[in-house]
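The other protein chains are all here in position, but one chain of the complex has been omitted.
Entry: chain A
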Amino acid sequence: MSAPAPSGTTPAGDVGGPVGGAATPLTPVMVALKLSLLRNGLRQSAKRRAVYLASVVVVLLFAVLQLAGLVALRGSAHATTIGVLLVAVLALGWAVLPLFFPSGDETLDPTRLVMLPLHPRPLVRALLAASLVGIGPLFTLCLVVGSAIALAHGAAAAAVAVPAVLLALLVCVALARAVAAANIRLLTSRRGRDLAVLSGLIIAVGIQVVNFSAQKLGTAGLGKLDPLADVVRWIPPASALGAVDSIGDGAYLSGAVQLALTLVALVVLLYLWQNSITRLMTSPDGSTLDASGGGRQRAGRGVGLARLLPEGRLGAAMERTLRYVWRDPKTKAAWVTSLTIGLIVPVFNALQNSGSVYFACFASGMLGIQMYNQFGQDGSAFWIVATTVSAPREALLELRGRAQALILITVPYATLVTLVTTALVGGWNRLPEVLGLSYGLLGALLATGAWSSARFPYSIPREGYKNVAPGQSGLAGISIVGGMAASALLCSPLLGATLWLHLSGAGDWGWVLLPLGALYGTAATVVGLRLAAPCMARRLPEILTAVTVG
């Protein structure tokens, strides 16, 4: 571990030490606290321990491989570029990650220490030391050391590399803490928690972007990055590595300036962090602040939306469903995922020249799934629906409202995706039949989704990343897998008709499938909703109990 961690020192011994001494006893206490928290967290469950150990092994393996790669890079023409940019990317990661994973480290939440008589300066020092304990800093250290080895040429450069590596590591850690402390209001507020739910998606998209850029670089060559590296080598903490390189080249003045820049950055970050902590510890936390400023503008938009929708229960259910797509973080994450995957799969397949027009059905498939577990999405707020439904007629209106809200988004989107895919793949003569299949599939999913929402509801926990409450995963499995199988079965007449048309050489008649699929989908939806409504009306208390768990 990179930390100066005297794990044998007990907190009690330090507290009892000389208080007036310049060397504050707080640092070992905080480091010990961090280690205890880590240990106790792992003690809670074997599963967690296994996951942690596995992640340590993976991270270490990755770090060692990177280290070996960087060492091997030594002497290569692009060593400087890669080393400098790698540290810059690491620093960026440190700056961004605390925004998405705010609860990672309890020792870093200054509001937990607010009752203790601590001075800001020793506190920041102690917290900085504590935040050096962990997998993240270790991983960073490995990469920074690797970069330094790849860059350092000559004794002078090697000598400078030691403080440079330490400075770079400290700047990374201090940057993360300064950003987290400055944004703790956001992170403890409702909006911050909403943000966290979307983080998985952002990371997934980020990986795609990185993947894409890496492929581009692979074809264009690393030389493209040299101008960027020339700038980045002056920006802390990459400037620390820049200093090692400059001194290796004999540019001692540049090297000194770059090292000084890194040091100044560290001091500034620590100063900002200390200020944030002092301010945080003496002001109310996010939960007591008025989180909503922009409420006024919303009113007008709502009225406009409402005017276009039908009167009564049908319109009310549609309106609320549509509002929740945008406003509820879990629902939003599910929708954004479905919309993205529904577009990416057919389009990327088409771009790689391996695609088929039929992949366009993915869009309506992914969006149709949103009809599943409708009431789980409501959570315990379902009681409002339950107290106002007393007959199958009202249940039907409720289900119809939700299905129509879904159709309002899905049909245009699926049509658009099908058009785009066809444009990329070619073969416009197949467009009508793919559209027909899409609509048929959507109808089947809406029908089975409505029925399984009423028959197999399960709870979606509000907080965290899980989409199924503990103990209900079997139920969720039945609901989704069974529903998919039933939908596929429901679609089989359409699929059969498509196959028959092509096999019998009557491919020119493919357009028949458009009206046929649309009709079939509509009929399936209508019948499905009518079958689901009495089931929902009968099972209201059971549904409420099921979706209130967790």
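Here is the rule we use: a contact is a pair of C-beta atoms (placed from the backbone, for glycine too) under 8 Å apart; a residue touches a chain by one contact, two chains touch by 3 or more; residues count from 1.
As a working rule, contacts and distances are computed from a predicted model.
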Could you check which of "HTTM domain-containing protein", "Phosphate transport system permease protein PstA", "Cell division protein FtsX" or "ABC transporter ATP-binding protein" matches the UniProt name for the chain that's left out? "ABC transporter ATP-binding protein"
Which residue, A:391, A:416, A:481 or A:531, contacts the hidden chain when the whole complex is considered? A:391
Of the residues A:381, A:409 or A:512, I need the one that contacts the missing chain. A:381
It is residues of chain A that touch the chain not shown, namely 190, 290-292, 295-296, 298-299, 302, 306, 311-313, 315-317, 319-320, 323-324, 327-328, 378-381, 383-391, 540-542, 544-545, 548
